[in-house]
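Left out: one protein chain. Kept in place: all the others.
So, subunit A:
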Amino acid sequence: MHVPDGFLDAPTSIATGAVAVVAVGVALRGARRELDDKTAPLAGLVAAFVFATQMLNFPVGAGTSGHLMGGALAAVLVGPWTGVLCVSVVLIVQSLLFADGGITALGTNILLMAVTTVVVGWFVSRVLIKLLPKRVGLVAPAAAIGAFVSVPAAASVFTALYAIGGTADISLTTLATAMLGWHTLIGLGEGVITFLAVGAILSVRPDLVYAARGVIAERDLVIKAKEAVA
């Protein structure tokens, strides 16, 4: 979903740029509380993994493709604030080094792929983890559903931005329908990749998954209680 230069007009791009600067600034503060001995060494690796996986466009229907955005994945693994930072670094490197995503559109792309997908992906996963039974095995499916929802959410934000500052006079209903339709399909891929990646880390070191901490703490309490009874 890398927006190139020219899709959105200058005022809209400046506004999204300002929002992105504020969001990254807030994330830099928030990340301090998340970054401990477990998340800190993992964060760089998660960003590198998101970059690598974003290169892998998978075919969606006829003639189009999609790739991971990674906001939900990063948020679940290292926490939402750190997740915003990880995906922002990926987007900045992609734009400056690989000419992928416009330079004037960098704020827009951070808003869509680093902020929207992290916020929506984290919120949905978190609510599911809280509602579901406290089992480590349910963290990966919760993350997958959060990831799935985050993609059409980002597509909706793009459509809203285009309604405000799009540079071509096109039907907004056509745009909204097409963006939501295709990105719901792409979201399925986002969900599958997130499920596999989170599941893989959970299977070897569940304690490294930020979103699983509450679940593990509760499970350990139950185990301790059972041992105390026995």
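Remarks
Here is the rule we go by: a contact is a pair of C-beta atoms (placed from the backbone, for glycine too) under 8 Å apart; a residue touches a chain by one contact, two chains touch by 3 or more; residues count from 1.
We take it that contacts and distances are computed from a predicted model.
Think of the chain that is not pictured: of "Sugar-binding protein", "Fluoride-specific ion channel FluC", "Metal-sulfur cluster biosynthetic enzyme" or "Cobalt ABC transporter permease", UniProt labels it "Cobalt ABC transporter permease".
Touching residues on subunit A toward the chain that is not drawn are 1-7, 28, 31-33, 35, 40-53, 55-60, 63-67, 82, 85-86, 89-90, 92-100, 102-103, 155, 158, 166-168, 170-171, 174-175, 178-179, 182-183, 186, 201, 204-205, 207-208, 220, 223.
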